[in-house]
Structure formats: structure tokens, C-alpha cells
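Shown next, in C-alpha cells, is the structure this report addresses.
One protein chain omitted, others in place.
Up next, chain A:
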Amino acid sequence: MKLTLRVWRQRRPEDKGAMVEYELDDISPDASFLEMLDVLNEKLIASGEDPVAFDHDCREGICGMCSLVINGTPHGPERATTTCQLHMRKFKDREVIDVEPWRAAAFPVVKDLVVDRSAFDRIIQAGGYITAPTGTAPEAHATPVPKPDADQAFEAAECIGCGACVAACPNGSAALFLGAKVTHLGLMPQGQPERWDRVVSMLDTHDAEGFGGCTNTGECTAACPKGIPLDVIGRLNHDYLKATAGGRKR
């Protein structure tokens, strides 16, 4: 395949950055999108240019490290697919492809296509856990969990923390990411004692980190490579209201 790439290049966080055009030919349709970028980088290195910096690690769609807004869509055109699992057979020969980093106030660009997503870690740190010091756990079968709850919790827990939801949201909100964790832990019996404090603390941190508010556009779930359902935001709002209404603590 022949391709024209327009890639965001930005050397340092404080630089302005610009789209730069590259021509590629002889790309295999069986190559993944990131393998296509590998080919580009080999070409750049051969001509003494600085290769394009991009985040990636497992290349099997689970670590959440790869990102990229491809032709305006986070993780590209294929639904429920991370960039690393997107293959070139999904593009047309001679297509012009725009490649940009996540764009969000809370995810500043570090270099080229690499952004800083540490705000997600700080949201988890604020309460996205169940307190269970090592060694204190009761026998695993002591608390049965209804299968529908366990299944629904699993579905929410599939979130890979990539940030596509934020990149897709016109408000730069991380409500889907937040809702996924609140839903996962809030559905498990082990997560009940901290349920109300958790949602308040995580949401406060979310806002403080510069993520925007949710206005239910649903772009997040459409962009989510794991198909996290929009319902998790409903649960987030429900839990938050319940936690803060009626004189509960805080």
C-alpha cells in the first residue's frame, strides 16, 4: 500500500508543534498501525532524521499504553480496537492519514505523539482500590458474589486506562474511566465499606486534575477500545449523589 501520513511533531512540551507530511510505499496490509509507524521510523533513521516518538508496549491491546488520534478518532476507525490492534487492511491504498496525540487539557504533550497521563494514576490513588492489607484476607469462598454482579463488575474492570475516552470527549472529561472503576468496585461486596468515600474522593481529584464535566455526549464509549458501556457514568452519578446527599459525611 502507498500512504501519505500527516504526523504531529513536537520536540518539547513547550514547543508549538506542527503536522509534518511523510510518504510511505510498500506497506503490507497485514501490518499493524504501529508496525507501519515502525517502518516510517526506520526510514527516518536511515535519512538521519529524528524518528516519531509514540507510546506503545504490549501491542496486544491490553496494556493501554498506545494512544494516537487517527483521522480525528482516538485509536482510529475500527470500533473496540486499540491502535496496536488496528491493521492497515482497514485503510485504503493511497489514503491520507492524520496522526495526532491525545488532545486534552489534563494530558499535556510530552513529545510528538507521547502525552502525560499520570492524572489517571492520581485518580486511582484517591480511592480506586479496596483496602485489603496483604495477609488479612478471609477465605475466598466466604463471600459468594452473584454471577450477574461479578460479570458486570468484570465488564467495567476491563478498562485499560488508555485515555481514549478523554481524548474523544468534547469536554475532556474522564467520567467513563472514573465510572468504570466506581462501578467495578461498587458492585463487589468487598467494595461496599469504602463505596461512598471512594466516589467523592475520586471525583474531587478528577476535577482538580483539569478533566472537564460530563454532558452525556457518549463519544467516550464510542471511542473506548474495550467497549465500556455508558451505564457506568450513570452509576457514578448515582453513587456520587447518594454519597453527598442527605448529610452523609463530607
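To be clear about the criterion, a residue touches a chain if its C-beta (ideal position, glycine included) is under 8 Å from a C-beta of that chain, and two chains touch if they have at least 3 such contacts; residues count from 1.
Methods note: contacts and distances are computed from a predicted model.
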Name check vs UniProt for the chain missing from the figure, options "NADH-quinone oxidoreductase subunit C", "Multisubunit sodium/proton antiporter, MrpC subunit", "Putative ABC transporter permease protein" or "succinate dehydrogenase", returns "succinate dehydrogenase"
Determine which one of A:Ala18, A:Val145, A:Ala208 or A:Leu241 touches the chain that has been left out.
A:Val145
Based on the whole complex, identify which of A:Trp8, A:Phe91 or A:Phe120 touches the chain you can't see.
A:Phe120
Those residues of chain A that touch the unshown chain are 11-12, 27-28, 30-32, 34-36, 38-39, 42, 44-46, 48-51, 53, 55-65, 78, 80-81, 85-87, 89, 110-111, 114, 116-118, 120-121, 124-126, 128-141, 143-147, 150-151, 153-154, 157-158, 160-161, 184-185, 188, 190-191
